[in-house]
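Here's the structure we're looking at; comments come further down.
The complex is shown incomplete by one protein chain, all other protein chains being positioned as in the whole.
Presenting subunit A:
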Amino acid sequence: MNKANFPHQHTAHCESGVMSTMLKAQGIELNEAMVFGLAHALTFVYLPIIKISGMPLISYRMPPRSIIKNVCKALGIKLKIQKFSTALLGQQALDQALAEQKLVGLQTSVFWLPYFPPEMRFHFNAHNLLVYGKQQHEYLISDPVFESVQRCNEDDLQKARFAKGALASKGLMYYLDSKPEQPPELATLIHQAIRKNAKQMLAPLFFVGVKGICSVAKSIEKLATSKKSEKYKKLYLGHIVRMQEEIGTGGAGFRYLYAYFLEQAADICQQPAYQQASEQMTAIGDQWRQFASLCVKQCRKPTEQGYGEIAVFLRKIAEQEELLWRSLKNVSN
């Protein structure tokens, strides 16, 4: 790695960003949106039983590591992935890989990375970043959610890599082992990825995809008559907004990112229907943003009918998504 002018990329989402930068370093020009789309990473999951700080789990993308794995699988690239039983072994392996000029991806906790602003530091153990070098006791870090490269002291990075708890990474590190022998058949891969994503979004389960969105709408509707405190209701709506905008980066719970992928897909596959779908997805993304504004409005000035109105708005989004994913499923077949 040329340390002086490392081609750092500032991206919306950490995992797709890390993967894109890694692939580009190998001469495979795929931007973040392409990586995200090829990994069929868009989803919607609502698991009321699993609580995060007392709030139900809501996610707008596939679980951690699935982007890395799915992209490599699709492109036929071998990825070397390692976990470690002790922190010391983890550090030795990282230093060794860096000495071999490798560009190394790590899964870390957000909480222990000193360069994160305090409000963003919480116990999320599945953040992804790249290490491209080491100087004395500091690692040179390309963290995709920051504009510029960062530095992190050895001890702090060790703590972030080996933080315990849910999704604990056990020092997980990965780097690309080989280049694909032939340039990837992108058009075929894109069709496959869109088909898989449509299937995910249309799954016949109440907590996934379009049905999951409807379940959340129902849960919001119920708040109007719920015995929960006003404070809980506000925090619940705020939680949905945070999962969509703050955690589900890329804007509108990744809708803009996916729309960007569809736009590129239209060009690569010579399929105008994807361009149309991209425009529809953008419009749906805009509505997700309006939905977030409605939630915040309700937090600021709660009204009794407000919950019902938000639920109706969200159901409309779900309906449009269902239509869009059905047409995408047909086109990609």
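As a convention for this text, contacts are C-beta pairs under 8 Å (C-beta built on N, C-alpha and C of every residue); 3 or more make two chains touch, one makes a residue touch a chain; residues count from 1.
Going forward, contacts and distances are computed from a predicted model.
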item: Hidden chain of the complex, named as in its UniProt record, picked from "Methionine biosynthesis protein MetW", "TldD/PmbA family protein", "Phage associated protein" or "Peptidoglycan glycosyltransferase"; value: "Phage associated protein"
item: Residue, one of A:E263, A:E309 or A:E322, that touches the chain absent here; value: A:E263
item: Candidates A:K159, A:K316 or A:K329 - the one touching the absent chain; value: A:K159
item: Options A:E29, A:E100 or A:E119, residue touching the unrepresented chain; value: A:E119
item: Hidden partner interface residues of subunit A, rising order; value: 10-12, 33, 51, 53-54, 111-112, 117, 119-123, 145-147, 159, 163-166, 168, 231, 234-235, 237-239, 241-242, 245-246, 249-252, 256-257, 259-260, 263, 278-279, 282, 285-286, 289, 292-293, 295-296, 299-300
